[in-house]
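For this depiction, one protein chain was excluded, whereas all remaining protein chains were kept in their positions.
Take a look at chain A:
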Amino acid sequence: MTYIFDGSLPGLLTAVFEWFERKPGKVVLKSIEIFQPEAFAESFTVTTNSEKADRVWAGLQKKLKKDWLLKFYCSYLSEIPEAYNHLFQFTLYIFQNEKGAESNYGNEHVIALAKFAKSVEREKHRMEAFIRFQHTADGIFYTSIDPDFNVLPLISNHFKNRYADQQWIIYDLKRKYGLHYNLNTVEEITISFTEGINKQKPAPSVMDEKEELYAVLWKDYFKSANIVARKNTKLHVQHVPRRYWKYLTEKQLS
């Protein structure tokens, strides 16, 4: 039996609710995006229902501590198709067992969630590290990113707390939405970019007059801090994988 849901978190939680209502035995959860009908397998399409979802979430909150609720949410944000089914099975497993069952690292769904969450948290941490703001002429600190996972919801508070006295925008080019901090709250925004504009590095004309100087000073610093006699390219690339170089001011040639 396959359960099909719309890919949303409430959808996933509703699926759990429906399973307990019907008790259909073994079920695999798939998102509508990747679902391919099979000739002999039955399927059931879950209709997302926020009340049912809330009840399941409230139930999870009773069973799990904060760290595991976060792992659950992070795994969901990975957007990996297999993660959805593991989340579904994990939730059934948690509800069917005594409190504390999440520490059974011998269970395949527990260990799967721990791994998905670790990947997502690593990507979150990388964004906190590798984001480089550019100071625009209208005073906003701007950056665009395209992270492997949907981490904007996870990094919002970090940047809000850290840069409380400056306006900033972090824009996810892959998922086409961003965050704007307006000195009070963080709002979700979408930007309609003009055709042909460089989204990564806007033209110098729209930049603060000191922006170029500090970018150059930072590149200088990056070079000066290196000890040539200890050159270790393998380690360097291990810590800063090539796909992140496009974010980094210090890795740009001009």
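Here is the rule we use: a residue touches a chain if its C-beta (ideal position, glycine included) is under 8 Å from a C-beta of that chain, and two chains touch if they have at least 3 such contacts; residues count from 1.
In this section, contacts and distances are computed from a predicted model.
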Chain not displayed: protein name in its UniProt record ("DNA modification/repair radical SAM protein", "Molybdopterin dehydrogenase", "ABC-type quaternary amine transporter" or "Deoxyribose-phosphate aldolase"): "DNA modification/repair radical SAM protein"
Residue among A:Ala137, A:Ala164 or A:Ile197 that touches the chain left out of view: A:Ala164
Of A:Lys30, A:Lys71 or A:His135, the residue in touch with the unshown chain: A:His135
Missing-chain contacts mapped onto chain A: 101, 103-108, 111, 125, 128-135, 141, 143, 158, 161-166, 210, 213-214, 216-218, 220-236, 238-240, 248-250
